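A single protein chain has been removed from this complex, and every other one stays in its place.
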Amino acid sequence: MKQFFIFVKKEFYHIFRDTWTMIILLLLPILLLVLFGYALSTEVRNTEVAVLDHSKDAATERIISLLDMSDYFDVIYFLDSPEEIHQIFSNESPGLVIVFSEDFYDNIVHTGEAAIQLLLDGTDPNTAVNISNYATTIIMGYQQELLEIFSAPFQIKITPRFLYNPEMRSSYNFVPGVMGMILMLVCAMMTSVSIAREKETGTMEILLVSPMKPLMIIFSKVVPYFFLSCINLVTILLLAVFLLDVPIVGSLVTLIVISLIYIFVSLALGLLISSVASTQIVALLISGMALMMPVMYLSGMMFPIENMPVFLQFVSNLIPATWYISAAKKIMIKGLGFSSIIRETIVLSIMAVVLISISFKKFKIRLE
Amino acid sequence: MNKIIQVQNLYRTYGKVQALSNISFDVEEGEIFGIIGPDGAGKTTLFRILTTLLLADSGSAFVDNCDVVKKYRDIRKRVGYMPGKFSLYQDLSVEENLQFFATVFNTTIEENYHLVRDIYVQLEPFKKRKAGALSGGMKQKLALCCALIHKPRVLFLDEPTTGVDPVSRKEFWEMLGKLKTEGISILVSTPYMDEAGRCDRIALIQNGAFLKIETPDKIKKDFALPLCAVHGKSMFALLKDLREFDGIYSCFPFGDTHHVAFKDESVSIEELRSYLEKKGHDDLILNTIGAGIEDCFMNLADGEVSL
Partner (left out) sequence: MSVVQTEQLTKKFGHFTAVDHISFEVGKGEIFGFLGANGAGKTTAMRMLCGLSKPTSGKGIVSGYDIHKDTEKIKRNIGYMSQKFSLYEDLTVRENIRLYAGIYGIKEKEIAPGTDLLLEELGFLKEKNTLVKSLPLGWKQKLSFSVAIFHNPGIVFLDEPTGGVDPSTRRQFWELIYKAADQGITVFVTTHYMDEAEYCNRVSIMVDGRIEALDSPANLRKNYECDSMDGVFHQLARKAKRQAD
């Protein structure tokens, strides 16, 4: 029995004396809890709303102000014609476009029926349904208000329409997310582990003491993973289209170009990680903690970015996957053209150039 | 004779440890120069500085007339390097490893095959086997081939025979002897004192400093004290009693005998024998012996390893 306790005591010593284990054991749960409990949620807040108001009367004004006053919505855009609807979805990505029929108030009073159409971005079905429900609740609240003044029965008919994803398939949302994750995984993690392995086994020493320029060594590492990523890209797209029925509504060429830029960014990240990691385990851990987790939680893949606290939104914008997933969704699901992803393209290109330059600079021609 | 390696006043620290302390020496072209000393003495640090993998804190070093700091690229083209642990690709075959290194050095296996032939014939039956599946001795032979395949001017071998069985060790050193005839200079480090005798000149190193640089024969000749090997029935008790004897400078166990160094010529073996017999020791055998490299090392190193 005594032996058992002495072993337990020893195990405690091992844990306390290893900083990294302590950090993971104690800090990580706190971090995750705060993240999930506070920062990440599937709730919808501050959704941007665009209004197409054919009536512009007291009723519609009241509904609009009720929406705006709630935490969930920010009424920002006011459209003048139905043609602008498609444009606003391409350029600004509001969560909701609300369309009021003509003579709204008059219809309520006289015919007992008025119509509101809710147009929602169906790319992320869960969020869209939530938005639709919140909007409906608020409109029902108005209906209740009115009922207390009015005794005659009436009904506001609310029709939600989910654009881009009429069948509300969740795969539409997660396929671009998975693409972002897998390409990052293959390129960054595998590249960094491969270079770290050379350092760990000692073969890097021999390679350095040879005529080979260190830059060649890097390139030779990067090339196979580049090819693998391209194959992965093709495979995912084929599966998505043929197995999951996810459409590529927009231009395939544009999609491939932005994917290639993203692959470069990921490879550069892998190189950067390998220059600080001296063993494979460290490379793996850094790739996991510093890359995978943020990609999964903060890139908008699972949790809407709009709902995150400002600080996390800022962090989210630093993650290459965020921009890539946003661009991929626009091209694949919304069928938008290159003009809609100019911002993403520029950001990713800058990231690629900056990261590649830093990795080259940091690559050590000596052992320390 | 051209000096293929020139080192002057090299210093290097790692944190609080002084890894190298005022190291200076030269290696002549075509020499086998041995650096003999235990683990942690600084051998690997010295090798890494000379192969341009580390920078010294101060001092200068030239390999084949190239400065290790400024002309590192030139050095890297002309040297062969075998670092301490086996550092080839475990998941590539013998053949693939050799092919890889030949190509990396802009040559082909055929071009310099004559250099590695004697070694490679032993590996040839296993040429398709993955390097990771070879025995320790075979791995070292393969590593040597890969370091030689581009006909380097200098070979840096850092503890090439550590962990290898004695038979392979012997064969390895025979191969090194043959390389000398090709004009390749060799700087080799080893903790095995018996291998020191196979070098042209050796430097004894401990705690980052050279104790002595000489030919092995001269080091042995320079050992000033009379040396005697003592064997008895109970070796442990013998050790205690020997150390208490007045005329003794040092006494160390050396396997089946204890090596005893007398303070000077005045002490005689007969004195020692009668002292021991009085102490009750049986089966005594005492012989005068010449000093071996290990005796010299012990003497120079003061016998105590400090923290």
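The letters A and B name the chains in turn, as written, and every chain counts its residues from 1.
One rule holds for everything that comes next: a residue touches a chain if its C-beta (ideal position, glycine included) is under 8 Å from a C-beta of that chain, and two chains touch if they have at least 3 such contacts.
Values in this document were obtained by computation on a predicted structure and should not be read as measured data.
In the complete complex, the residue from B:Gly34, B:Gly137, B:Pro152 or B:Gly208 that touches the missing chain is B:Gly137. One of B:Ala61, B:Ile119, B:Met193 or B:Val260 touches the chain omitted from the figure, and that residue is B:Met193. Counting the whole complex, the residues of subunit B in touch with the unshown chain are 37-41, 125-126, 134-138, 162-163, 165-168, 170, 191, 193-194, 206, 234-237, 239, 252-257, 294, 297-298, 301, 303-305, 307.
Those residues of subunit A that touch the chain absent from the view are 2-3, 6-7, 10, 13-14, 17-18.
The criterion applied here is as follows: only the chains that are shown with their structure count from here on.
Distance between chain centres (mean CA atoms), subunit A to subunit B: 59 Å.
Within the complex formed with subunit A, the residues of subunit B that make contact are 48, 51-55, 72-73, 76-77, 79, 81, 83-90, 101, 104-106, 146.
For subunit A in complex with subunit B, the touching residues are 201-203, 205-212, 365-368.
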